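Quick one: this structure, given as structure tokens, is what I'll be asking you about.
All protein chains but one are shown in place.
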Amino acid sequence: MNVIETNDLSRRYGRADALHGLSLSVPAGSIFAFIGPNGAGKTTTIKVLMNLLEPSGGAARVLGVDSRKLGPREREKIGYVSENQKLPDWMTVRQLLDYCRPFYPTWDRGLEAKLLNQFELPPDRKVRQLSRGMMMKAALLISLPYRPKLLVLDEPFSGLDPLVRDEFVRGMLEVSQQSEWTIFISSHDINEVEQLADRVGLIDGGRMQFAEPIEGLMGRFRRVEVTLGNAEPDLLSPPEGWLELERLGNQVRFVDSHYSPDAFGSYRSERFRDSEAIVSPMKLREIFVTLAKSKRERSASGAL
Amino acid sequence: MLPFAIRLELGLPITDQILFAVKKAVVGGQLRPGDKFPSVRVLSQELKINPNTAHKVVAALVAQGVLVTTPAVGSVVAAREPGGRVEKAELLGAEVERLVVEAKRLGLDLEAVLEAVEAHWERFNQGVRRTTAK
Partner (left out) sequence: MNLTFHIALKDVYRLRWALLLWVVTIASELALASIQATLDVEGHVPFYMSAWTLGNIFIPVIGYGLVMGLQDDDPVTEGDAFWMTRPITGGRLLSAKALVLALLCLVPVLVCVPFWLSHDFGLALLGPSSAEMLWRQGLISLLAVPLAVVSSSGAKFVTNTLIGVVTLLGLALLYPLLEGSSLPEITAPVLVQKGWLILAVWLIASAAIALNQYYRRRTKLSATILLAAVIACFAIAKWWHGSGALRTATATPHASAPQLTEVAARAGATVVLKGRTLRILSVIPDFSSMVMIEVSESEPDTASAFPRSLGQAAAGSSAQEHYLLVSQDDGRAMTAEVTRNPEVLHAGGLRYFRTTLVFNPSRDLPGEVPTNMAPWLEDAVLVKVEGRAAGLFRLKGAPPPQASRT
């Protein structure tokens, strides 16, 4: 079952499209990392999914219902944490918990107490007096005790120091129960999501560039460094998957975005005779930067 | 805290990294047969990884005979023969590969690498002798 599904989703903003033809799906029980540069449309997508904005075209389904029809029954199973959303800042942490609790029939007071303790939030301090890190923890705190089926996080780590980030992730994982718990997280902080994500989706310019399992993605990207011997390399019409191709003296470097040992073997023998090649895996963050750069350089979004 | 040493690196598949670390700990003796292995939940929390990944890791360890699931206790380190020299050397493989790659980048040949290894080996031994002398 797909907990989130969008089909050709679009959203106009003035005369431009903030989202265009966006299709993605998030299977139940997975952690989906939604990455992309600033202004790519991550927050817009999440707002449409949460029915804070209406789509201009296409459709989105969340927990099996059309996003436009999201009602209390679905929201009882959704947790939402966003760097943009303001909590009622006049309440104390305790009052905030007291206010939210009755809305969720599955609220577990034991879990609430445990998380409150774990997050080390002062219960009698007003929300407006909390530091940014504590405020994000508070926002997470009120989104977990009812064990939501879907947790949506919009830039939850921005402005948080590493210690708080750590606590935040621990809190998230505290409640995890496989196949009952889906997390949709958009983040600039790609290092943070690399270890968490099952699937990765990249959005740029309002369009989905790809969405695939992280192992597949990390598996098909390799940084290749070739030290040439005596023969000249054949760099004419390089395969589409090669990015950032450059030649420096007797070194040729590029990023292969469609790596497989067989493919590598064949082009290595065809194009790089008598050479030494070093193939190294790439961090998700490096993959992201490479893709973002190459998109800027290309006029149209080609195959990635 | 986890009963085995590990430092996760980005870029490499997490499953492989953990499998490797666990096997190293078993072979090296930090994990002894019968020791309780952390649950999926604890693994996920401590390493801050996806619980699905932690689940896959434990499943793989069980499938490969490194761990055994017992009904009441959970996952436990399996009894096995003590690691042989060849096996231990295999586990060193990743480190060796890294060394080789770096050497190639720097343009060193095999001889130079071996010399460097010997030098560092000596220095390490001396360091050990220095501390035990105290």
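In order of appearance the chains are A and B, and numbering begins at 1 in each one.
To be clear about the criterion, a residue touches a chain if its C-beta (ideal position, glycine included) is under 8 Å from a C-beta of that chain, and two chains touch if they have at least 3 such contacts.
Bear in mind the structure is a predicted one, so any value in this text is a computation, not a measurement.
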Missing chain: touched chains present in the view: A
Listed residues A:Arg75, A:Lys114 or A:Arg253, member touching the removed chain: A:Arg75
Identified contact with the non-displayed chain, of A:Asn84, A:Asn191 or A:Ser269: A:Asn84
Residues of chain A in contact with the chain not shown: 47, 50-53, 71-73, 75-76, 78, 80, 82, 84-88, 90, 99-100, 102-104
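Here is the rule we go by: only the chains that are shown with their structure count from here on.
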CA centroid of chain A to CA centroid of chain B, Å: 30
Contact footprint of chain A on chain B as seen in their complex: 8, 10-14, 40-41, 44-45, 47-53, 55, 101, 104-105
Chain B-facing residues of chain A, complex: 29-31, 166, 169-170, 173-174, 176, 178, 181, 191, 194-198, 215, 218-219, 225, 227, 276, 278, 280-286
